[in-house]
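I have a structure here, written as structure tokens, and I will follow up with some questions on it.
A single protein chain has been removed from this complex, and every other one stays in its place.
Showing subunit A:
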């Protein structure tokens, strides 16, 4: 069976993988690490601090999906979990502000902290090993130097807008040394937390701890982690002349080229969004076949900024391996 998922006018066919022993005469399809090592391929298209785009080729959907799921909900990261309000006379309520602070991504390497034991009492729970403390102390005042006819609150008042960068890191105990070369800051300093008017003030302390995205989205190290299958366009009969131009306009820019003889050729199927526009036109009926390669996954991973995308992917692979290892070491009980 081919490994192409066929995309037709109103249906998708050949979606299930059949690469199991006993399914077909050709190839035994049994699991073989060496075979997998020879076939499996990774191509990195782009990678930087914040996002990455890479292909996993010749891997199984269940695995690709497991990595995606783990990246989103099981790779640990640090976020604000407890907010202690000393004073809040702003119009934004305590619980709403606390929630907003929780969602601010922080530049902390999760490996620097250990897990908080939630069974301990409030006094023993937080230590310099498992908690990062931030504080926010802002008071809004009038700006005496503001021009008379000014209406912009940012000029009229001082501290009218409270941003994520106003969260100040307070190193506890040995954190003075351990965090010396990378003090804790928000990944995006420009996030607006609250707006104030003269006389209003906010004073609070935040405890940031380790967590996983499955418990709360604020602990997810990725903004998005997604994959799509590589599109494939098969031109069965030549399409030429004006028809080729119309054919080209059915696809996003750069997907279809027109060669010297005026014939439409596929330039870059990867750029296609598989909108199926081409299948709506009678003139192309039977001339083109759309599909997706079932075992070619184009991953897109966007980090929130605490870790690099490749680190997040590495961790997801290790977490899956640990899950298997942990389960293997558990004795099988009888119920």
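Everything that follows uses one rule, which is that a residue touches a chain if its C-beta (ideal position, glycine included) is under 8 Å from a C-beta of that chain, and two chains touch if they have at least 3 such contacts; residues count from 1.
Basically, contacts and distances are computed from a predicted model.
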"RNA polymerase subunit AC19", "60S ribosome subunit biogenesis protein NIP7 homolog", "Protein kinase domain-containing protein" or "INO80 complex subunit C" - which is the UniProt name of the missing chain: "RNA polymerase subunit AC19"
Touching the absent chain when the full complex is considered, from A:44, A:86, A:192 or A:217: A:44
Residues of subunit A in contact with the chain not shown: 19-22, 28-31, 33, 36-37, 40-44, 47, 54, 56, 59-60, 62-63, 65-66, 69-70, 74, 114-119, 130, 310, 313-314, 317-318, 320-321, 323-335
